[in-house]
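With one protein chain removed, the remaining protein chains of the complex are shown where they sit.
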Amino acid sequence: MRWIPRKTELIAVAACVALGCHEPPASPLAAAGGTTAVRGGELHLASFADIKSLDPAVASDTLTGEAIELIYAGLVDFDDQGHVVPDLAERLERSDDGTVYRFFLREGIRFHDGSLLTAHDAKRSIERALNPDTPNSFASFYDRIVGFDDYTQRHAEHLEGVIVEGERVLAVHLREVDASFLAAFAMQVLRPVCPSAGDRYDDTWAPCGAGPFKLDTWDRGRSIRVVRFDQWWQPGKPYLDALTYTYSMNQVTQRFKLEQGDMDIDRELSLSDIFRYQNDARWTPLGAYDEIPSINGEEMNVEMPPFDNVEIRRAVATAIDRLQLQKLKTPSLVPLYRTLVPILGGDDPAFPAQRYDYDAALEHMKRAGYPYDPKTGQGGWPKVITYPTYKQGLNEYTAQVLQQQLAKIGIRIEIKVVSYPTYLMMTKTRGAVALAPVGWQQDFPDPSDFFEPIFATSAINDEDSNNGSFYSNPKLDELLVRGRKELDPLVRKKLYDEADAIICDEAPWAMEYQYRYYGIHQPYVRGIRWNAVWPNYVRDVWLDKPHAIASTNRHVPNVLASIWKVLQ
Amino acid sequence: MRRMAWALFVVWATTTVTFFINNVLPSDPARMVAGAQARPKDVERIRQQLGLDRPVLEQYGRFMRRLVHFGPSQFTPKDPVHGTCANVWRLHFDLGKSYQQRRAVTTILGERLPRTLFLALAAVLIQTLLGVITGLIAAVKRNTAVDHLTVGGSLVGISAPTFIIGLALQFVLAHRLRLLPLDGFGDTNVQHVVCLILPALTLGIYGAAYYTRIVRDELITSIKQDHVRTARAKGLPMWRVWLKHALRNALVPLVTLIGLDLGALVGGAIVTETLFRWPGLGALSVSALLDRDGPVIMGTVIISSAAIVLANLVVDLSYALLDPRVRTSS
Partner (left out) sequence: MIRILDARARRRFWKNRGARVGVWLVVVLVVFAAVGPLLAQHDPYVSDFTTGATSLGEPVGPSSMYWLGTDRVFRDVFVRLAYGARLSLVIAISATVISTVIGAGVGLVAGFYEGSEGARVPYASIALASVALVATIAGRGRVGGVLLVLAFVVAVTAWFLSRRIRLLDGPRLDADTGLMRLVDIGLSFPFLLLVMALAAAFDRTTVSTILWTLGLTSWLGTARVVRAKTLSVRNLDFVGAARALGQPVYRILVSHVLPNVAGPVIVLSTAQVASMIVAESVLSYLGVGIAPPTPTWGHMLYEGQDSYVSAPWMLVVPAFAILLSVLGFNLLGEGLRDALDPKED
C-alpha cells in the first residue's frame, strides 16, 4: 500500500498550491494626468458572449447594440438619463396634435462610404428595416406609423407615413398620438444605412453607416475592430483612433487582461471580483453601476389554480424575502417592489408597492381559504406546483431559495430544469405553467415598455403570449391606452403610477430584484459615460496614457515562488 | 463495397432520426431568433421567413433535396438558390442557413471542422505518445513500484471525468500559475498552438490512461510468446527485443483504437471544447442544441456520425489488411 500514501501526499501538496490565498487585485495602471482630451490610441473591450449580426435592422441583443452604437448613428439618440436628444438631426419638432414628428438633418453628414446622407436615405433605411422580408424583431414597435399595415402586408410599396419633405427634412406621420414613439424611434432599428445596403435586407451586406467609427474587420466569433470615421459630424471627435471588441472571452481572462493593460474596461466581473474591486481603495473610484432597467420576479398565471385567487398571489408577493434573495449576488441585485424602477419614474417612497411581510403573507393565505400553520406544517395549497427554471444567470439559485420561502407559507413547488427555448415556450403558452421566473429588460426607455407588452390584454395570445400571466384588467388597459396618448409628462407619470399600483396590488408578478452591472475601467480611460440605455458608451472616450505604459503587472509565472510560499 | 453502402445507410439513418427528434423537442426556433421579448407578430413573421410553419415531412423533403444535389460549378453567395451551397465542381452540398448566425451552415462547419481536427489530432498524438511510453515503462519494470504507480495513475486518469481533469489543469496552470491561457483560440498561429495545449492535454491524459493499460497488457502477453523467446535466446539485447518484437505486436490493437478515437473525437469532445471555449464542432453542437438552431444541429450530427462511421470503416478495412487471419475468413 506504499504508493497510496505517496499519492495522497502529492494530491495534498497540489491542493495547497491550487487553493492558495486570494491575491489582492493588481494596482490600476497610471494615467498621464492630462485634463484636455487628446486624440489617439486604441481602446480594448471584451465580452463573454458573441454578436450575431452588425445590421441594425435585425440586431436584437444588448451586446450587438454596443457595436451598432459605434458604427451607426441615428437621427436621434439617448442621453445619459435616457431622454431623446438630437444626433444626426440637429433639431426635431412635434406637431401640436402630436401625430407628426419632423426631423431636420444636419448639413454635410456623410456615410462611411463618402456619400451624403439625406432624408431619402433615412426613409430608405426605415423602409428597409420594416420590410416584411426583413427578420426584424422590433417591427411592431412602429405600427402606429401611417401605412404600416399596408406596407408590412405587401399592399403598398412604400411607407405612406414617412415623407421626405426636403433634402434634409423627414416627416413621420402617426395615425394616432403615441407618447412613446420618440423613444422607440431612437432605437437602433431604423438607423440610416449606406446606399450599398439598398432597400432590401441582405445578410451578405458589409456593414456601413454614419456613426463615429467605421468597421475595419469582423473576425466572426472572435472580434471586431472599428476605426475612426474622420467625417463624423462632431468635429474633432471621436478621439480614439480605433477600438477592438473581443468576443467569447472568459470572465477571468478579461480580468487578467485588464490588470495587464491589454484591456481597458470590464463590465462582466464575476461576483468575487466585484467584491475585491469594490473593497480596494485604489479601484473604488474607477467603478460604477449602470442603471439600465431590467427587472426580475415571479410570474403567476392568473388562469391556473391556485393563482386564479388574488389572495394567493398577494400571499406570494409578501412571502418573498427580497433581502435574502439579494444575498445570492449582493452587489448586482437591488431589491424590487414595484414595476417601475426609479429612473423610469418609480421614485416615490410613499408608493403602495409590494413588500416582504411574513405575517401578512399568512393572513393572505387564510383569506384565500388555505390557511397554513407553520408550527404543524398543516394546511396551505395541497398540490405541488411545477416550477420551470433554466440554467442562466441566477435562476437556478433563486428557484431553490424561493422553494424554501414559499414552503413557509404552505405552497410547495417542484423545480424542473428545462432548456431556455423550452422555458420560453412554456411561459408563453396558455395553460402550460402556473408559476415561473420571469424577467424583462428595457427595450426602449419608456414606462409603456414595462406595462403594455407584459400586462395588457392586447398582449395575450394563445400560443405566443408575452403576457405570460394572462392577466387582463380593463381598468389597467384603459390607463395604458391613456398613458400612451398623454403628452404631458406629469399627467403621464400619474397614469403609470396608477397602473403600477394596480399591478403591485393584484400581483400577477411578484417583483423580486433589479439587476445591475458593475463595471471598472483603467484610470487612463477618460470620458466614459454610464448611459441609461447603452452599456459601455464609449463614443466620447479619450485615452490619457503616459508614453511608456510599461505594465508592472505582467504576471511572471513564478512557479518556484508559489511553491516556496506554500511550503513555508 | 457492401460495407460502404452500409456506412452510408447508417449516416442517413442517424440524420433522419435526428431530424425528427429535433422537430419533436418542444421549443420554437423562431422565438430563439427573435428574442424573448419580441412581440408575437414579429415572431410569427420570422417563423414564416424561416419556413418553420410548414409540416414536418415537407421540411424533411426540402432538407434532403438540398442536402446533395447538382448545380452550376460557379456561383456567388448571393445566389438565391445555391447561395448557401458548398460545392465540389458540380456536386453541391447544402445545409441551409443557420437561424442564429444567418450564414450558410456549410461555411460555419468549414470554419469549425479544421479546429476540431486540429484538437483531435493533437489529443491523439499526446495520448498515443504518453500511453505507449508509460505502458512500455510499466511493462519493462512490471511488478515493481514504478509499475504499480503507473497502473494506479492510469486508473486515476480513467476515473476522472474529462471536465474534472480539465478544470484542474485550467485552475493550476492557467489561473494560479498563469503559464497558459485560460481558454479560447488565439489570433495568430503561435497563439493557436498555445491555446491548444490545455484542451489537448485534458483529452490526452484521459486517453493516455486508457492506452497505458492496453499497451502494458499487450506487451506483457507478447513478451511471453515464442518468437520473442527465440529472439532472446538468440542473444539480442533486451531493449531491442522489447522495441522490435514486443512493441510491434502491441501496436496492432492500438492502431484500431487510435482510429476509433479520432472518429469519436471529431464530434465528441463536447465537454472539453465547452470548458476551454475551443471553437470547434463540439461547442457548436452544444450551442446549436441550446438555441434550437436546426440547420446547424443537422450539420454537426451529419459530420460527427460520418466521422465515426468513416473511422470504423477505415479501421475495419485496415484490420483486414493488417491481419491475414481476418482476411481469409471474411
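By letter and in written order, the chains are A and B; residue numbering begins at 1 in each of them.
Keep this in mind: a residue touches a chain if its C-beta (ideal position, glycine included) is under 8 Å from a C-beta of that chain, and two chains touch if they have at least 3 such contacts.
Bear in mind that the values here come from a model prediction, so they are computed numbers and not experimental data.
Across B:220, B:252 or B:314, the single residue that touches the chain missing here is B:220. Considering the full assembly, B:24 is the residue among B:24, B:88, B:190 or B:233 that touches the omitted chain.
Within the whole complex, the absent chain has one touching residue among A:270, A:429 or A:472, and that is A:270.
Only one of the listed residues, A:311, A:396, A:498 or A:540, touches the absent chain: A:396. Note that of B:58, B:79 or B:187, the residue touching the chain absent from this view is B:58. Residue-level contact of subunit B with the missing chain is found at 6, 10-11, 13-14, 17-18, 21-22, 24-26, 55, 57-58, 60-62, 64-65, 142-143, 148, 151-152, 155-156, 158-161, 163-164, 167-168, 171, 175, 217, 220-221, 267-268, 270-271, 285-286, 289, 297, 300-301, 304-305, 308-309, 312. One chain of the complex is left out; on subunit A, the residues touching it are 1, 4, 15, 18-19, 22, 252, 270-272, 275, 324, 326-330, 391, 396-397, 399-401, 403-404, 414-417, 419, 422.
As a convention for this text, only the chains that are shown with their structure count from here on.
In this assembly, the C-alpha centroid of subunit A lies 37 Å from the C-alpha centroid of subunit B.
Considering their complex, residues 2-4, 6-7, 14, 17-18, 20, 52-53, 58, 60-61, 132-133, 135-141, 152, 202-204, 219-223, 248-250, 252-253, 256, 419-422, 424-426, 428, 440-441, 443, 453, 459, 461, 464-466, 555, 557, 559, 562 of subunit A touch subunit B.
Contacts from subunit B toward subunit A in the complex involve residues 25-29, 31-46, 49-50, 77-78, 97, 100-103, 111, 145, 148-149, 152-153, 156, 168, 171-172, 175-179, 181-185, 187, 277, 279, 289-292.
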